[in-house]
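A single protein chain has been omitted from the complex, and every remaining protein chain is retained in its original position.
Labels run A, B and C following the written order; every chain starts at residue 1.
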Amino acid sequence: MSALDFSTTLGNAWFPAPTFTASGCASSGRELAQFFDLRTMGGVVTKSVMMKARTGRPTPRMAETASGMLNSIGLQGPGIDAFLAKDVPYLIEQKARIVVSIAGETVEEYSTLARKLRSVSGISALEVNISCPNVENRGLVFACDPEASRRVIDGVRRTIGGELPIIAKLSPDVTDLVSIARGVVEAGADGLALINTVLGMVINLDTMRPHLGGKTGGLSGPAIKPIAVRAVYQVHAAMPQVPILGMGGISNGRDALEMIAAGASGISVGTASFGNPTAIMSIQNELKDLLIEKGFTSLRQAIGYAHRPESE
Amino acid sequence: MSALDFSTTLGNAWFPAPTFTASGCASSGRELAQFFDLRTMGGVVTKSVMMKARTGRPTPRMAETASGMLNSIGLQGPGIDAFLAKDVPYLIEQKARIVVSIAGETVEEYSTLARKLRSVSGISALEVNISCPNVENRGLVFACDPEASRRVIDGVRRTIGGELPIIAKLSPDVTDLVSIARGVVEAGADGLALINTVLGMVINLDTMRPHLGGKTGGLSGPAIKPIAVRAVYQVHAAMPQVPILGMGGISNGRDALEMIAAGASGISVGTASFGNPTAIMSIQNELKDLLIEKGFTSLRQAIGYAHRPESE
Amino acid sequence: MATLNKNAAQVRAPIVSNKRVGQYHQLIINIGELAGVCKPGNFVAINVGGENSRMVLRRAFAISRVSTNSISGGTMELIVAPHGQGSRWLCSQGEGAMLDIVVPLGSAFGIPTEAVQVLLVGGGYGSAPLFGLAEVLNAKGCRVDMLLGASTASKIYAPMEGKRSVNSLRIYTEDGSMGQSGRVTEPIRALIEDLNIAVIYSCGPMAMLSAIDEITRGTHVVHQCAVEESMACGIGICMTCVLPVADEAGNVSMVRSCIDGPVMDGSFVQWDKVGKTL
Partner (left out) sequence: MATLNKNAAQVRAPIVSNKRVGQYHQLIINIGELAGVCKPGNFVAINVGGENSRMVLRRAFAISRVSTNSISGGTMELIVAPHGQGSRWLCSQGEGAMLDIVVPLGSAFGIPTEAVQVLLVGGGYGSAPLFGLAEVLNAKGCRVDMLLGASTASKIYAPMEGKRSVNSLRIYTEDGSMGQSGRVTEPIRALIEDLNIAVIYSCGPMAMLSAIDEITRGTHVVHQCAVEESMACGIGICMTCVLPVADEAGNVSMVRSCIDGPVMDGSFVQWDKVGKTL
């Protein structure tokens, strides 16, 4: 191949490739390791983990939609202790780069999770999934509330210290994404992950009721790609210096390049891996080829390229 | 056929069928009349009209996306006077039921439009498209601002008097759709139209810039159907007495029934007509057949059926 | 979950034949050497709708049988019910069409170490994997009896060749259009006694599996069932396909049916909690 510098950074974390799993779409990496070597991609973003083990929502937990799907998993997971005991050591052993995603029901829970992670070595960054219902405020999703978003990130930042980059993962279901983004960056986020799923619903025409056990679910897949590209573009325009991990419907190298040109420093692949276990590998290869074909010599040159002035 | 009562009401307006064109997706009816008789559907919702003629946004104005499309028309139109002189008389002559959609840049413009329409006979209802940039407030879209939304509807309500039902058309791009809906209902809206397009973007990989002349555009089509069904379900749950005109990706009778079960009293068809000029006719026929097949004797029984208690 | 689909691979595989059988389609697909690692109970995940498809998820199908010495290389057979848009698309694919398949996935039926009496119970297309299983059990020296049920005759899948490995085969249809009239679960209690059954292998609708569990609960009969939950990924990464299952200590957790299943010990599945919040 040619001399393309494919590496990227998110805060002070360096990755040899800009390709990541999306949280909740790769479990903790083991299952995909059957299909490719985890070291070959940028990094594994693990499924959002909470303090305690959680059984999640009732089934059905998914519905396919036009070019997308709804999910309502409800953050099923083993809890932080089991996660640290089993999943992190496995990923370290595989020599995978690890981004740990955390989720909480209170501002305090996020900080406590951060405390647990502070001293764990082998982790490259923390993704803070704030698209969770805030039990202290009528179940209003943190990421939909500028003040709660800030407080979560502020708490995590204080606890974790300056070492580990914090990536705040935001929900697109807000009136003013840029102001939420600005708030969490001011509170100490080193980067942003955009976007989490879009709230949706499917009615089952046999039962004539909402199909999902949890009634509503999160829409993901190619259907939401234009929303995700818009979100990344808007936020990058407002804060060009803040690295963005872009996601939402990325299924091939062209999708990935769109996201990078819009302003993403890295991309996460979620739903596409369900349809194709080796999706991340082909996206990575196609993206490389496209960058070379277009004359870029580094990935970095392409980040936010769609924002350059009209004259160029 | 069997004895199905297919009629519906939006405020005090009665329609023999629950099927409408979506504003901006049928021009003012003439072009579709080539393919079917406009009287056979519920009604024509005309393209949002403003006070003055407008040339709209530069091309390209559209981009196809996975199971959807982006548009950025920018409310091109003839202005209210030409519209009243040419389009309304044509539709009246065709014996079509008419819902006029209006759009403005200021609260005042909406009221002025309402004044122009107040005395026009042959109109069944007014749809107030508040997904427009408010020039008096940094271009913030009215429908994204609870206070501005209220003021628009309040102004229209006062001007139009009690006769003509007002349907407020909302944007899904908000943090709290229910509160916006509640606000406009309190301000005098008789019904709600849900949903307008979702803000999106496509990057053109040849130019490596946003593809649309207007950079961002509105996402429509099957891709957004789960978002639309969720919006209708949420708002109907909060205000079951308020009639909803549901739209967003409806392409067949099953989609229409989903929307009705979620709480819509009528449905509008937009993007599907681009792919199939007779879409509204087949949706209407399929919906009728489905309702009969499921044992409903009237459309009204099916409205909001997905909300019935678990025991039923 | 120990093995984590260690033999699974993603392949492009041609359809060798596609025949209608009652309400089902019998698809023979050439998967080459992978046929050698497929076990009864394993399933496949297939891409549907072709290149421009709006369907983003794979569809899961049980492997009915494999043949490793066929002229066209190793093949596998699927029995597909045209249900929704994805399975209908699959049933409409002709000979020579290339499919994108991940195979083999999930757990397999456990085979007894000694020759015992076993009963195989299939509902609808659930009978598909049972014939392949019967061959294996038969070769082990087990006496294999089989019950098949469906709502109506055209939904009974019971190929001639399949019956070779079976000692007896009884068919039940709810409308009485084939075999005996009634549910396939009705005779089970009596058969367990009469035939001294050690293991029941079952595959079919969840309600059937749950009914069998009720019969075997508290008895010495082992119940190995192949469950069917909606699956988004089929490889253990999405957590959509879960079932409430108890461990040895009695702790119930939501277990992925794609990777810790589809074959499970029925006595551990919490049938009354399926689809409920734990």
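We adopt the following convention: a contact is a pair of C-beta atoms (placed from the backbone, for glycine too) under 8 Å apart; a residue touches a chain by one contact, two chains touch by 3 or more.
What you see is a predicted model; the values in this text were computed from it and never measured.
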Task: Contact residue for the chain not shown (choose from A:222, A:248 or A:304) - done: A:222
Task: Contact partner of the left-out chain, one of C:54, C:143, C:223 or C:256 - done: C:54
Task: Sole residue of B:13, B:49 or B:66 that reaches the chain not shown, by the stated touch rule - done: B:66
Task: Residue numbers in subunit A that touch the chain omitted from display - done: 66-67, 222
Task: Touching residues on subunit B - with respect to the absent chain - done: 24-27, 30-35, 47, 53, 55-62, 64, 66-69, 71, 73, 76, 213, 221-222, 251, 271-278
- [ ] For subunit C, enumerate the residues touching the unshown chain of the complex.
- [x] 48-55, 85, 89
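Quick note on the criterion: only the chains that are shown with their structure count from here on.
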- [ ] Mind having a look at which chain is the central one, using mean CA positions?
- [x] A
TODO: Report back the single chain whose CA centre is most distant from the CA centre of subunit B.
DONE: C
Open item on the list: From the mean C-alpha coordinate of subunit A to that of subunit C, what's the distance rounded to whole Å?
Closed with: 35
Open item on the list: Averaging over Cα atoms per chain, report the distance between subunit B and subunit C in Å.
Closed with: 47
Task: Residues within subunit B bordering two or more other chains - done: 66-67, 222
TODO: List, in ascending order, every residue of subunit C touching at least 2 other chains.
DONE: 54
